[in-house]
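Shown here: the complex without one of its protein chains, the others still in place.
Let's look at chain A:
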Amino acid sequence: MIQLYNVSKIYSNGVKALNDVTLHVRKGEFVFLVGPSGAGKSSLIKIVFREELPSRGQALFSGKNIARLKGREIPHLRRKIGMVFQDFRLLPQKTAYENVAFAMQVVGAGKRAIRNRVPEVLAQVGLEEKTGMMPAQLSGGEQQRVCIARAIVNNPVMIIADEPTGNLDPDTSWELMNLFNEINSKGTTIVMATHAREIVDTMKKRVLSMTAGRITRDEEGGVYSNES
């Protein structure tokens, strides 16, 4: 699914965010990306999502070189990837329903398809009662559920979550983790950057640990950190 070969990223201000990263993520995997802030997790995500180009090395998604995508192919890459952010990034003036429907409008889905699919996903994330509410009326966990619904509504092959539980309490975080697990069990690849030590340690998934732009540990069924 994701193949990186010797990828380095040096920003124009000289910051070296990624240093010779080689990495494979296979279809259907659930991967935790851990490491301190500034270790390069976000840069890695940005390269896969084609927000940034690698300075060196090759990055492939589904066998296609991401850097060589033409401008009009980029949206189609992004439709295959559902994004979930720490800060949710919902449209504040739209209801939960409308926020999810928006993701379908953006890719040109028809009215009927939207009417059928949106309630279905909102039910899947457990928000069938709150479809008409504005983001401000929802709790953080509920807002994140809307984001997850929005991320999966177009049936992506992969979900990239950038610290999805960073703003949430432990109980809520666990509920969301169960949701991610469920989505993963249906075949969707999940890559999740996180600082939630307890979650990583408990879930026993593949863990990629980054430090200073390098992958320092790649462990199946790993824990957040080997120290202590």
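By our rule, contacts are C-beta pairs under 8 Å (C-beta built on N, C-alpha and C of every residue); 3 or more make two chains touch, one makes a residue touch a chain; residues count from 1.
Everything below uses one rule, namely that contacts and distances are computed from a predicted model.
Engineer: UniProt name of the unshown chain, from "Cell division protein FtsX", "Cytochrome B oxidoreductase", "Formate dehydrogenase subunit delta" or "ABC transporter permease"?
Structural biologist: "Cell division protein FtsX"
Engineer: Using the definition of touch stated at the top, determine which of A:Arg26, A:Arg56 or A:Lys111 touches the missing chain.
Structural biologist: A:Lys111
Engineer: Which listed residue, A:Lys64, A:Arg89 or A:Lys204, touches the chain dropped from view?
Structural biologist: Spelled out, the listed residue whose C-beta touches the missing chain is A:Arg89.
Engineer: Out of A:Ala103, A:Val200 or A:Ile215, which touches the unshown chain?
Structural biologist: Checking each option in A:Ala103, A:Val200 or A:Ile215, the one touching the absent chain turns out to be A:Ala103.
Engineer: List the chain A residues touching the unshown chain?
Structural biologist: Against the left-out chain, chain A lists 49, 71-72, 74-79, 83, 89, 91, 102-103, 105-111, 114, 150, 154.
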